[in-house]
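With one protein chain withheld, the remaining protein chains of the complex are depicted in position.
After this line comes chain A, so read on.
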Amino acid sequence: MTETPFSRLPDDVVLNIFSKLEDNPKCWACLACVCTKFSSLIRNTCLKQKCSKTISAVCADLLASSSAPPGGWASLYKISVCCPGLLHAGVLLEHSDFGLERELGPDENYLKPANSQASKPSTEPCSSKVAGNPNPNLEVDVPGSDCSWSLFDDLYYDTVYDASESIDGYPVETIDNGTIKNGREFSDCKRRKICRPLRSHLASGVWNLSREQGNKLLASRFRGDCLYICDWPGCVHTEEKRNYMLFRGIFKNFKKSRVWRTINDGNRRKIDLNCAFCSCKKTWDLHSAFCLRRVFGYHDDGEPVVRAYVCENGHVSGAWTDLPLYT
């Protein structure tokens, strides 16, 4: 392709054009992928100006300690407009164990050969290995399955960042029942379409971040930490079991926060759930690290009422659910 004059337009003219698209995140996202010049202008100028306009208090706070927010302006912008999706909010990880699996480590039985697992009750499906097992063995992960690919594998690989998988190779498809073996507790997921709501997408609701919401999330001893979270109810996802109100947020000065000290000093295990807002491949579970308010508790089926995951840059993804009526 020959270069035309447009690639040589003065920067202030290009910024004038881009600023007319500031209410159109999709267009900005496309432009940022066209060429390096556009990418640089969007990331360093447009997004910075937009964030300073829409979440000015957050920006002022974050910039007090450094010249750019952790993960860059693109990450901060994405936090303000994008829902992490069920995937990155950890909703797809198996939680029906009242947090025990994650605390105590994986069930040893799962590490035995596949044919011995047929008798094991499948109340704890393989996805728990995503959280607990740092070195999963694929052949063992699929109990009693002869097929080479299954829904679990698909979801597992989605939680592990795979650079070789191009993003456009993730089509909308329905997983056939035939690929899933019986006896697995993934029956809720079997017939689900793998489509956008599982991954990060533009959030519904108001695009705003507030410290007040962050305070409501953290346990009382962490009130000194500054966590900005999107307004309630976040991006609402209606699922079979219950509704998930997905939220996202960012810590100010995460490495100096008490949450970080708790996670770091406690040598908490990271889980293979990559951050939706930056290139961090692993995150920490704030719920199992006892950083969230204890009053939230669990549903009858073992799922926590609130879950949240934080990456090394202080980006938070999580999900609220409705409080159970009867406890």
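Here is the rule we use: contacts are C-beta pairs under 8 Å (C-beta built on N, C-alpha and C of every residue); 3 or more make two chains touch, one makes a residue touch a chain; residues count from 1.
Heads up, the rule we're going with is that contacts and distances are computed from a predicted model.
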Listed names "Septin", "ATP synthase subunit ATP5MPL, mitochondrial isoform X1", "Translation initiation factor eIF2B subunit delta" or "SKP1-like protein 1A", with the criterion being the UniProt name of the chain not displayed: "SKP1-like protein 1A"
From A:S39, A:T54, A:N215 or A:N253, residue that would touch the chain that is not displayed: A:S39
Contact partner of the left-out chain, one of A:V13, A:V206 or A:L323: A:V13
Chain A residues that touch the omitted chain in the full complex: 1-7, 9-10, 12-13, 16-17, 20-21, 24-36, 38-39, 74-75, 78, 81-82, 85, 163, 166-168, 170-172, 196, 199-202, 276, 278-279
